[in-house]
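Structure first, commentary second.
The complex appears here without one of its protein chains, the remainder shown in place.
This part shows subunit A:
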Amino acid sequence: MPQEFKRQYREILEQYTQRQTEHNLYEGQNFSRQLIQKNISPEEVISIHKASLEELMPELPNNVWHSFDLLIEVMIRYGLALKEHQTLIKKQENFRMEMELASNVQQTLLKTKVPEMNSLDIGMISVPAKEMNGDYTHFLNDDTTVGIAVADVIGKGIPAALCMSMIKYGMDSLNGAETEPIVVLDVINRIVEKSVSDSMFISMFYGTYDTSTSVFTYASAGHEPPLFYCAKSNSFSELQAKGLLLGVIPNVKYEQHSISLGKDDFVVMMTDGVTECRSKEGFIDQKTVMDIIESVRDQSAQDMVEYVFHKLEELQEFEQRDDFTLVIFKKK
């Protein structure tokens, strides 16, 4: 291969030394692309140059030839730096592939199925801002009751993903959907508090809906309050429940509240990716979010969450800064 390069280079050099045209110079540029592709180091290029000159102008004085030997020596470091750079690119590519793999594993591991309930219409959307989703949604259900956890792991990327697995296994260890929300939060808080580093925390909302009584019972660990829409009065209110983030201190008192849902009433659960949306003009306020939701209140819960996501995406000019999760429970 170098033999072939030598021949090509000699030709280009010969042409250029005879006629210094743009075209001949351009040939040189093209040639350098080939060299880079074939991993030819800078010092090898100078060797090729020297060898070509020896053939083209053998009459050059000795000190010129010596100067090339010095230049070759000087360029060796550059050659090493180039090799290092190429190794890094390769490593980076490996990391990227591993991240992709990890992200797939996460998706499989944490997959949750939206349950089908007789008198409750459920819609869910969760879109990560980066490869790994820091938001987590998990459903627990039996014939009459459905439990929903919406959590946001503060801290992003791989550590956050590992943290989510803890929530999942914590929830799987419970006695199914009928476990009281404050018990769920207490159990998970203890797990997380013991095992999480100091600057990683989880906000989590947990609610259960009993289809036999139409009562939604909920508790929150420092999570964005859900919105409750009352069809009768055509108004929104926040479902407030005091409680500290998970993982800060071991013994936390959570508040538990319940609310009765009438026909077409719905509860909107979300993460701060929804409430912290920003457009060019500033924050998109809660009123705007409510108006968007209200405008599609007659559609199915799934159509509603999708519409709200696309609408907010549009307002933010398609620049999603945070993971976005929205779940709607709507009484049929």
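In this text, a residue touches a chain if its C-beta (ideal position, glycine included) is under 8 Å from a C-beta of that chain, and two chains touch if they have at least 3 such contacts; residues count from 1.
Simple rule for what comes next: contacts and distances are computed from a predicted model.
In the listed set "NADH-quinone oxidoreductase subunit H", "ABC transport system ATP-binding protein", "PadR family transcriptional regulator" or "Anti-sigma factor antagonist", the entry agreeing with the UniProt name of the missing subunit chain is "Anti-sigma factor antagonist". Within the whole complex, the absent chain has one touching residue among A:177, A:221 or A:293, and that is A:221.
Of A:106, A:203 or A:217, it is A:203 that touches the chain left out of the display. Contact with the chain that does not appear here is found for just one residue of A:27, A:180, A:210 or A:272, A:272. For the chain missing from the display, the contacting residue among A:150, A:244 or A:261 is A:244, taking the whole complex into account. Those residues of subunit A that touch the chain absent from the view are 152, 154-156, 198-201, 203, 221-225, 242-245, 248-249, 252, 272, 276, 278, 283, 321-322.
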